[in-house]
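I am attaching a structure below and will ask some questions about it afterwards.
A single protein chain has been removed from this complex, and every other one stays in its place.
Read from first to last, the chains carry the letters A and B; within each, the first residue is number 1.
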Amino acid sequence: MPGSLLDALWLVPALPLAGFVLNGALALTRPGAKRAVSLIGVGVLLLAFAAAAGAVVAFARLPGGEPVVQRYWEWLPVGDLQVHFALQLDRLSAVMILVVTGVGALIHLFSVGYMHDDPGYARYFAYLNLFVFFMLMLVLGASFPVMFVGWEGVGLCSYLLIGFWFNEQINADAGKKAFIVNRIGDVGFLVAMFLLFRATGSLDFGDVFSRAAGTFPPGGALITAITLFLFLGCTGKSAQIPLYTWLPDAMQGPTPVSALIHAATMVTAGVYLVARCGVLFALAPVASAVVAGVGALTALFAATIALKQWDIKRVLAYSTISQLGYMFLGVGTGAHAAGIFHLATHSFFKALLFLGAGSVIHAMHHAYHATHAHDDAQDMRNMGGLRHQLPWTASLMWIATLAISGLPPLAGFFSKDEILSAAFAQGAVRPIWYAFWAMGIAAALLTAFYMTRLMLYTFHGANRTGEGARAHLHEAPWVMTGPLVALGGLTLAGGALNVSPLFGGGTWLHRWLEPVTAAADRLQPAVELSRATEWALVLGAVAVAALGIVGALRLLKPEALVPARLAPPETGLGRVLWKKWYVDELYDAVLVRPVMWLSREVLWKVVDARLVDGLLVNGSAVASRALGWVGSRLQTGEVGFYVVLFVIGVLAVLGAAVR
Amino acid sequence: MLTALIAWPALAALLLLLVPTRWAKHVALAASLAEFAIALPLWWTFVPAGGMQFQLDVPWIPAWGIRYAVGVDGISLFLVLLTTFLVPLSVLGSYSYITTRERGFYALMLLLTAGMLGVFVSLDLFLFYVMWEVMLIPMYFIIGVWGGENRLYAAIKFFVYTFFGSLLMLVAILALVYLTAQRTGVISFSYAYLMTNPGALGPVAFWLFGAFFLAFAIKVPMFPFHTWLPDAHVEAPTAGSVLLAGILLKMGTYGFLRFAVPFFPQVALHPAVQTAIVVLALVGIIYGGLVAMVQPDFKKLIAYSSVAHLGFVMLGIWALTLQSVQGALLVMINHGISTGALFFLAGMLYERRHSRMIAAFGGIARVVPLLAAVLTLVSLSSIGLPATNGFVGEFLILLGAFRTYPVAATIAAGGVIVAAMYLLPALQRVIYNPLDKPENERLPDLTPRELAVLLPLVACIVWIGVYPKPILRRTEPAALQFIQSVRASAAAMTAGR
Partner (left out) sequence: MLLGPALLVSAVLFALGVAGVLLRRNAIVIFMCVELMLNAVNLTFVALAQRLGVAGQVFVFFVMAVAAAEAAVGLAIILAIYRHRQTLNLQNINLLKG
């Protein structure tokens, strides 16, 4: 029986794909059939979750924890390159498919309420199903190319869903930006694949990882290049410096999309990739340091920007970037289990935060819609005091806020603490990690601060929505609050997955992932800390989090805020932060515009039109015409002249012949 | 069988002149479908092995050693199938586009078909040259008579460009035959004979290769011989653009695979030549993409994107690894399908709005969801999204090319970004963004006829993306043979020198 459930592994991605096909057909033929669309859209996710759970249970019963690879057909059989369309279930992908289908199902359910009045309802669910399909391909793929199918596929769905309300230019722009920035990262992934294939002669995970240790000398240039290219892919997909700029813009999409794609699942693909390729990264200490360093830096950098954002979703977006930085700090340190642990817990509390924000925006939007006001439904300056109208949302979001700040015993506390401890411990071997750890701690302080700020401005103080609109604010229907409650439960209890021995736990997730991470761990052994140091670290982290929260409560005055349209412009450092350190402007001035200018003014108008076409092509036409003109001067039209020439010619020939 | 493939459309073209004008398109469709039906069995009867199959070889002009010799191998098989597949679609796609002199148009289309197939199956250099010219003339008229406003300029440019190359090629063919005859005493234009009896060409080989190179590079087109392409594409009617992009460009790369490289491997593998061609291919990829990015005209954008795609093919051929050559063959097919579909869509948009300008549209996904969906899918295939055909080909090329030219392949991989940079913004400005032009509010969605044109292409896009093995299996022996023969004879010649 367990065998048959594992044989049905293909069902896990196939079900969402079927949902996409059916919903896509409905979207094109009968966009009004909302009941059928909801049934299909949510149904396939629930079934996929069931199939995933069944497969994982069956897998867990197998001894040894060796990966199970199911090959379906030969995809790219070319000479020594043999890529099968194959799925691989191991302990890492087991965690991932459960998170993806589980959180995904909750978010689908939430969407039923959130998107209910949207004319593109069927299209929305078609895209969402398609996303889940590609995400599952990403985590289940048994080789780099199959994973790449999912890797680019999720980017596509992200593009489609960010630009879901495509008739607004800003949305379509954001979608395009996301795709193109992701593509830059994808090229890194591609080049890494080429290097791997050239070095190891295979692209299957199993072959590559088993040959890696024998092929690459530790710390060599080749393996460093491979892992850095891979990490370039990760910075694109997981929004790390320098390719993070697309994620805040991606908030133009519907809020459940932000929750599913841009918080819980897709953006964590990079972390998954680094964890998956742990062996490779363990062989390249420089690359690992880069991963950890970029992660720590991003965590801190994004947190500073989040301090001054007014759009509730943008705060969460920068918070996501920051938290992803933590995960990279974890996996870059070699603490793969800690990174994956944070990935899982983050997907719980960040999905909760986003869905809560969605619930708030839903209420605000309805209120403004009912009063025909044109204020921004996402600006926190237009909110305030919403805990009275949205009690469930407020209390659940407070749980998530405390979790992301790292207060015990919530999920975020355990996972973040593990990452920071691992980073600190690594410092004993490589001192640069102390700097990373310090950045992580600083980011934790800021995290607690900006999340408390978000909660204060949204739910506390006086309401600034406007007199007329206030009466229309109300809590969302149960299809929306239900998933919130479920995620709240996971946020409360998720830490239990991997409680460290310090608190009497058994680090269950760590042991579960052991078969996957063992090879990397052997190459890069974890550094043990003494009990006392660990306690000091834990207490310090909690103190920092508490400091952030208390500081925000003390320093910020929700009463002093005015609605967005009355607010004075920011000044000084606040303006720099509000403008996101002007990075978008910098990229625009340094990269986007020059490339466009070069293409338009130089390549097209000068090289193509003037040089190649004007000078060479039409120039040769002009030259031959000029030559013809010279010849034509000899033709006077007078027969007599011709005869003279003729006679001269004859005489010349005769003369030549005689001589 | 192959003879029937050439003869039937030529015959049908004559027949078409006899039927009343209002039946012309239906007769042409039936004839081209029959042609496809003749070609399709090749798919099953073709044996995946090296060497030519379905050969026919009879004397034509014995005094000069000219024979009527035809045959296909794995390289030409799919080009033949692609041609016969695209022609009925082009005919069907022209139903409402061509409204004047219909009989002449469809007769020329069929004549063009005969010429294109002749090019792909010829195994005699004289026959090849004749067919090369046969296909040139109908295309000249198709652009010049049924084209857009600037059609005469475009048609003459197309003709002169191609003719210039083909005359040089003729000189090279004659020189090759003469030099071979001088050595062996046998005058023969036969491909097989010339391949097995390479003349001691010495330094002349460079010049002969140069002549072949020019003829084929213009056709591909490689930078800087590409400027006829945007003009021809923009002015040509939809069917003309589709066949131009889908088939005619492939004749250039096919010519390299069949003639230029195998005849002169020592030149093709000369380091300087290698460097030059790889650099030109890279320039094509990046430059074509960047210039495509700033085009205001949708058809011009697609035309420049062809320069980029064909740059990948050239890179794949020159990298000479099994993966890259197989990828090049796949991209040749894929480009015919994806770019063909893009041109169909551009034509459909033009029929609705009578404008090719991207700026004339905007936000129409709300009005024409079906068209928008197909356009999105086809664009994604063109930028090489995994699980569509575009990815499979480009991935194989890059993977293979990386073994030979790591730096070049890395730069070419950057072309993948550029591809997203030119097609996605165009897609956005056509189907997304605010619906701000009142003319666009009442555009009709795809008709069943238009769907019938697009669906086969869409099906191929997905099919080749997910399961390319049937194609790869059939092309592999030919690709392997190509690589081995080139490498072996280049080595032999270098050693013998």
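Everything below uses one rule, namely that a residue touches a chain if its C-beta (ideal position, glycine included) is under 8 Å from a C-beta of that chain, and two chains touch if they have at least 3 such contacts.
On a predicted model such as this, the values are computed, not experimentally measured, just so you know.
Considering the whole complex, the hidden chain is in touch with A. Note on the undisplayed chain: of the listed residues A:Ala462, A:Ala532, A:Leu566 or A:Val639, the one touching it is A:Val639. Think of the hidden chain as still there; on chain A it touches residues 628, 631-640, 642-644, 647.
Methods note: only the chains that are shown with their structure count from here on.
Centre-to-centre separation of chain A and chain B, using mean CA positions: 38 Å. In the complex of the two chains, the chain A residues touching chain B come out as 24, 27-28, 73-81, 85, 145, 148-149, 151-153, 156, 159, 163, 166-169, 172-173, 175-176, 179-180, 183-184, 186-187, 190-191, 193-195, 197-198, 595-596, 598-600, 603-604, 607-608, 612-613, 616-617, 621. By the touch rule above, chain B contacts chain A in their complex via residues 157, 160-161, 223-224, 226-228, 287, 290-291, 293-295, 321-323, 326-327, 363, 365-366, 369-370, 373, 380, 385-387, 391-392, 395-396, 398-400, 402-403, 406, 409-410, 413-414, 416-417, 420-421, 424-425, 428, 431-435, 466-469, 472-473, 476, 480.
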